[in-house]
Each structure stands twice: as C-alpha cells, then as structure tokens.
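Left out: one protein chain. Kept in place: all the others.
Right, subunit A next:
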Amino acid sequence: MVLEATMICVDNSEWMRNGDYSPSRFQAQSDAVSLICGAKTQSNPENTVGVLTMAAKGVRVLATPTSDLGKILACMHGLEIGGQMNLAAGIQVAQLALKHRQNKKQQQRIIVFAGSPVKHEKKMLELIGRKLKKNSVALDIVNFGEEDEGKTEKLEALLAAVNNNDSSHMVHVPPGPNALSDVLISTPIFTGDGEGGSGFAAAAAAASAGGVSGYDFGVDPNLDPELALALRVSMEEERARQEAAAKKAAEDASKQEKGGGQHAISQDATMTENKTNDLDDESALLQQALAMSMDDPEVSHDVRDTDMSEAATDDPELALALQMSVADSAKDSASQTDVSKLLADQSFVSSVLASLPGVDPNDSSVKDLLASMQSQSDKNEEERPNEEEEK
C-alpha cells in the first residue's frame, strides 16, 4: 500500500522483434507493462504510473504519471519498433518525469525493461545509479531478451549503486515456455517488498494458470467475490484449527510418551475435525468444496507423517500402516476408509500398542482412547456413505 509514482521504461528496439518469448518479445513486454500498471493502481488507488519508450525515434514520454489505466493501455498500442535502446537517457528522462509529479508525497520508482544490449559504460551507469539513490528514487530492472556479455554485469552494478535498503530489485527472465508476465508476478516487482501479493496478482496468477481449474475453490473471484472470500476464510480457519489440534495432540503425546499413540491421537484429532465439519448441514456444500480443494488426505497425512516418522523407525508394523495410508493418498474417501478400517480393527491397534515400549494396553486411559476411537471410526463410516450419496 505504498503511495508511489512509477515510470516504466519500455524497450522498443529492433531486438524486440525476436520470438523467443511468445508471441514476440515486444508483445510479452506490453502484457507485462499492462499487468504492472494494473497491480500498482490496485494496491493503492492514488498510485500513478507513466510510460516512456527508450528506442525508435529516441526517448519519448508516452504518458506522464497518471492513475488512468485506460490512457496507459491506449498508449501502448501502435508503438513502433526500431533503433537502439538508450538506457541512460531513458532513466534520466524518467527521473525528470517523476520529479514533476503532481503529488510530491509519492515515492519515486522507475521500472526498466532491458531487452537489448546495453551500450553504456559501467561507470556511467553507476553514476546514474548514485544520482537516483541520492534523490531517493528506487529502480527495478527486468533483464530479459538478449544475453550480452557484460550486460548482466553492468545492470548489477547499476542496481548496486541505486539500491537503498533493498527497495530496488532486478529480475532475470530467461526465454522459455512461461510468459514474461507470469514470471514477473511472483517477483518483488509485483509484490512490492513483501507486503504480500496484492489480490490482483493472486487473481491474475489464478487466471493464467488455466481458466476455471486455476481458481482456488472453483469459484471465479471476479464473478462472486463474497463466496470466494468466504471459502478462503473458512479454509484458513480450518487449517488453523487443524494445526492447533495437531499441536495439542503433540503435547498430549509427549506427556504420555507414546510414539504410536501420537499417531493415533493426531489422526483422531483430524478425524474429529472432519466429523464436526460434516455435521454442519447448512454449509454442507461449502464443506464439500473445502474437502475437494483442500486435498483432505494430504493434510491429515502430513500431520500423521510428521508424528509417525519417529515411531515408524522402530516399529515395522507402524511403518506398514504408514505406507498403506500414504500410498492411498490420491483417493479421498478410499484412504480415509482404509485408515479408519485399520483403527476399527481393535486387535490390530492393541497389538501395535502392546509392541511399543512404555505403553500398557491395560492402562485405563489407553482403553478409553481405544473405545472413543472405535465409536468415532464407526460414526465416520456412517458419514462417509452419506457424503457419497450427496455427491
């Protein structure tokens, strides 16, 4: 949410005709520019963004810092490609444009797309960098396109000269199947120094991940933001509850000094959670969505795995149980039923417990535990067929 004025320096030199970024370097750059503009404007409505070109007929400011997204997108249209990029002049003109921004409270930032070879000397770039630092202007460099010898070194020197307290970044984007914008979304250029990716970036990432299947909960955040928000919040709550339960289980287990008991209890905890979820009629659909998206078995398996890893090393039977449950993690209900079957098998559990050192199966607390687990696994078996019917 930092209040910022940004100038984007676009490289429209001859090297941008190349197609190693699909569809062409220039197109990929345009997409990235539009995404950046959107992200900046969304993170703070008072942010302004401007654009200038560095090649073709010379350094030309297409749009002075403005918060009007349409204007910026419009000026990216019909840009001609040609000539050579003039990095130094581009940065200096960007600095001048920022100096004359309307709202002096905005922080100054320049984003440079360096796709063609850099013809300037390292010393000159360092001088420019120091001047930017002195006037507290941050600089982000996107190094893509031509891999010239010395280009990376010069850009690194420039970054080092500008960098003040990690406010400036450089991103290398090698040519590949991923679009330039996709790679940039996860970088600090978009997320802005660890403020947490803006909702825009997250939605954009979801959209680009491939249509409907990319959305977290099968719900388009744009179409129904409240539902998406509700789903996300309930999922986080669920996760928090599970973690708390797992922690509590770990504490209980360490008190009783049972390696295997730990496994049983944490499993018990996760299954209790599942059960309480299922009982909530009103949000039955919600829970389904949760279950589907959350990959329930994986979560509960992770919990179990961490606890069981120590126990499994000295107990072959437990290791077997572990293997069985992990092997079935792909199937949702199937694995649950397997494990619940295992637990329901009273004799199996008692034999496991008996083989563990320090555990007395005749101990009352252990017996109570077994009894409660037994009844719960029964209930779970009932719930499972219900869920199958609902689906």
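Please note the rule applied: contacts are C-beta pairs under 8 Å (C-beta built on N, C-alpha and C of every residue); 3 or more make two chains touch, one makes a residue touch a chain; residues count from 1.
Just so it is clear, contacts and distances are computed from a predicted model.
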Refer to UniProt and select, among "SERTA domain-containing protein 1 isoform X1", "HBAD protein", "Hemoglobin alpha embryonic-3" or "PITH domain-containing protein 1", the name of the complex member that is left out.
"PITH domain-containing protein 1"
For the chain that's not shown, point to the residue among A:99, A:123, A:172 or A:248 touching it.
A:99
Among A:17, A:57, A:119 or A:134, residue touching the chain not depicted
A:134
Which residues does subunit A use to touch the chain missing from this display?
99, 104, 130, 133-136, 164-165
